[in-house]
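Removed from the display is one protein chain of the complex; every other protein chain stays in position.
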Amino acid sequence: MLRNPMNRTRTRRLVGLAAAATASVMLAACSGAAAGDQPAGNKDASITVAAGDITAKNFNPFSATALQPTLGVIYEPLYWYNFAKQSDPTPILATGYSWNAAGTELTIKLRHGVKWNDGQPFTAKDVAFTFNLVATTPALNPSGLAATAKATADDTAVLTFKSKSLMQEPAVLANQAIVPEHIWKDIKDPTTNLNENPVGTGPFKLKSFTPQSYVLTKNDQYWEAGKPTIKEVRYLPVQSADAASAALVAGKVDWASAYLPGIDNIMKSNKNLTYINTPAMTTVIVTCANSGLGCTGPQTDPAVRKAIYLAMNREQLAKLAGGGVAGVGSPTLLLPGRDDDWIADAGSAKLPQSADADQANKLLDAAGWTKGSDGVRTKAGKRLSLTVQTVTGWSDYILINDTLKQQLAAVGIELKPSQVSWNEWNAAQTNGKFQLSLDSVGLGASTNPYFTYNSKLATANTAPVGKSASAGNQSRFSNPTVDAALTTAAGTTDKAVQKAEYGKIQTVITDQLPYIPVYVNSMLTEFNTSRANGWPTKDNPYVLPAAWKAWDAGIVLKTITPAG
Amino acid sequence: MRYLLRKLVFYVVALWAALTLNFLIPRLMPGNPVDLMLSKLATKGPVTPTTRAAIQALLGTDADASLWEQYVKYLHQLLSGDLGTSIAYFPAPVAQVIGQTLPWTVGLIGLATVISFAVGILLGRAAGWRRGSWVDNLIPVTTMLQSVPYFWLALLLLFLLGSTWPVFPLSGGYDVYSVTPGWSLPFAQSVAYHGALPALTIVVSSIGGWMLGMRNMMVSTLSDDFVVTAEAKGLTPRRIRSRYVARNAILPSISGFAISLGFVVAGSIVTEAVFSYPGIGSALLLAVNNNDYALMQGVFLIITLAVLGANLLVDLLYGVIDPRTRARS
Partner (left out) sequence: MAITTEGPQTATETGSPVAATRRRVPPMTLKLGVGLSIAGLIVLFGLIGPLLVGDPSTVRDIGLTGPGNGFVLGTTQSGQDVFAQLAYATRGSLIIGVVVGAITLLLSSFFGVVGAFVGGWADEAFSLLTNIMLVIPGLPLVIVISSYVPNKSIWLVAAVLAITSWAGSARVLRGFTLSVRSRDYVLAARISGEKRWRILLVEILPNLIPLLASQVVFAVIFAILGEAGLSFLGLGASGSFTWGTMLFYAQNGLALRLGAWWWFAPPGLAIAVFGAALSLINFSIDEIINPKLRSQTRAERNKWSMSRDQRKAATEVSA
């Protein structure tokens, strides 16, 4: 073994070199970083919104994968429906509308003085063009619009339907972005065109775009005077609840929609953070209830479904699974509070929050389910054992299952939760190959209960087990009273008549329970108040403030003002 | 020559097998894209019977064509460079999605792997050369770091160094507020800054393997006869260490390194999920969650080509750097 006196010095020199190299790299990188922090205060009147994945530069308002601000912030509809509370439609691009007596002609009066963000004037021709384009292109027509549109004057458009189509009103008035004829008449394929430089009437227009983030800037031609006051809106993708909470606490985003467990604790970490909870969708247990259409299992027995309904301790479910922020639901599948006017029987508007095990036990005994030696009931040799499917990763629903398993065991029902991928869950539910499944209902085309009831309960929207019921009635529910009530309600605009018909539907479903409501999902939206004011608050929830909600986002962005 | 030919034939067969597997597996998944998109739409608004027809017209999935016809069409498209249209990123073409995400992954993970390899080999060389010294004690530590689940370590470091003490940025590939992508120094600095933490976690968790392998090979090579001869001849220790011992010891590690480069893309999925890094791993995850056949196939193709390429490179390189293999065949 040879010895080299240079040994130790050499090592030290090498280590020193390495340290120096690392330090210089870090220095170079860090100097690049210091420049990037957001400026304090809001002198430049810009805010940052947490967005979903930026998949492509897609601002095509007809595309299902268009980026978040396309509907509402860049393009506008004729009216805006408020889902936060019952109110009349807010005029946006239209100022009035009326139906003819037969319900086949809709006349729309349009606002004056509106310009497209490229300076061209907005007229009824654009409205007519938009609806004709939709009606003649099946790929762009998810609502099945069957009408022709004409501009009878610069400010009047008339839609003529083939048959009575009163229930098409929300789709036409509030769920269709109006596009400029002078741009779209030259577009060869409106279904796949990315529309990378969107020309709309909305309060903001596109300024710059990269796959990692994009920026909108104020539309100086906007029709509403003095609005918007915010100059720039940046969209930053935030992909998980963890990333959202980190970004919020660090002050990197001003507006985010993320379900954060333990949200009160997280809000404490930054004094400028606040949040609002606007529950809007009801979590239900979808039951494959109709043995006539092929459903099998104990859940086809109405007594079992009613027993599950009664045995639920909803307060515990809301606390443990709903994070303490879930809302109280209604057996009518509507929202207590906002939908009170539509609930026929005010006395039973809200779901019972505690479990009524005695009543549940009595019901099951009366239906012939006797308690076995292992605590699980049986009837004619079959055990009262039910499978409930949930999507992997939906932790709140998984917790509902775990909690429900214990609660139902108290009345002799065995619950077997399973977790599957979204594909599998969706396929099973759509094709009826399930017993129980957790899902949510609500957020139809408008707050009129017709849309929820029609999609979930109408015989026309269901299919036998094995066939796809993609129209919405996965429970295979079929009841002639309900169908008749739906048809009557669809044929009138008289709210009193509609309420009476919905009352009939509500009587049936609170007894039959094809969808067993649990609670109303929280919808948490977090705000940073140091850079903008005027966000929706608990006392003034003027919109459904989810950052992803089409249409409402535009209202929020033109209402808020820069702070400081 | 025969050796080369046999190798090439093997790679062609392997490529065909991988492509076929690529084609089959996504199609075996349950659910079809039309149902998927319908259900995703249902959460945002009303869905009616005509919606299905609309979406089917949109996605143009020819579920009626037989599997064989689809296969032939798929091969044909591949040869003409058409990787199809992505559904998750609809309507962007798959080639565009891959083109926009691949550089980030190759840059970050590739660079981190190279650094990890270089540092690991150097440390391993030192540990093997001075066997029994303090450097040897690093080995159990680095090996323990290799047993720590990567994402757990990454999450912990992200939390500590990103939130608790904000030394590093929380997410993203570069600072979207102040720089735009382009060949500029600020952009390069920003990329380096955002890539530092993910690279650090990769280096920390994988350095153990390289170090261990190199050290073990050094130790065994050191006792070979030719080293004794070299020492007896009076060559300087430095020369012996680098020209004689390390050169031979590094051979298995080089083949391992080339192979791991091929798997850079596959290994990036978890890293990009934790750090919200805009690379090809995130694209693959999005594709799987959205049942996006075309994008999945495209990403698999890239990974397969990379791995095959790396293996081919190793096989050829080995013939060059290790004359014994040439002599043997």
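The letters A and B name the chains in turn, as written, and every chain counts its residues from 1.
Methods note: a residue touches a chain if its C-beta (ideal position, glycine included) is under 8 Å from a C-beta of that chain, and two chains touch if they have at least 3 such contacts.
Just so you know, these numbers come straight off a predicted model, no measurement behind them.
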{"item": "Neighbouring shown chains of the undisplayed chain, as defined at the top", "value": "A, B"}
{"item": "Sole contact to the chain not displayed, among B:Gly195, B:Gly209 or B:Gly279", "value": "B:Gly209"}
{"item": "Sole residue of B:Ala95, B:Leu285 or B:Leu313 that reaches the chain not shown, by the stated touch rule", "value": "B:Leu285"}
{"item": "Missing-chain contacts mapped onto chain B", "value": "10, 13-14, 17-18, 21, 25-26, 28-30, 129-133, 136, 140, 143-144, 146-153, 155-156, 159, 163, 209, 212-213, 216-217, 219-220, 222-223, 237-238, 241, 252, 256, 259-260, 263, 265-267, 269-270, 273, 284-285, 288, 296, 299-300, 303-304, 307-308, 311"}
{"item": "Chain A, residues in touch with the chain not shown (by the definition above)", "value": "1-4, 7, 10, 241-242, 245-246, 260-262, 265-266, 316, 319-321, 323, 392-393, 395, 398-399, 402-403, 405-406, 417-421, 423-424, 428"}
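Following the convention adopted for this analysis, only the chains that are shown with their structure count from here on.
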{"item": "Partner chain B, residues of chain A touching it in the complex", "value": "2, 4, 25-26, 28-33, 35-38, 53, 55-56, 58, 63-65, 138-144, 170-171, 175, 191-192, 194, 208, 210-213, 234, 236-240, 242-243, 246-247, 249-250, 252, 422-424, 426-427, 430, 443-445, 451, 455, 460-461, 468, 470-472, 550"}
{"item": "In the complex, chain B residues that touch chain A", "value": "29-31, 35-55, 57-58, 88-92, 97, 100, 155, 162-163, 166, 169-181, 186, 188-190, 192-193, 196, 231, 236-238, 276, 278, 282, 286, 289, 291"}
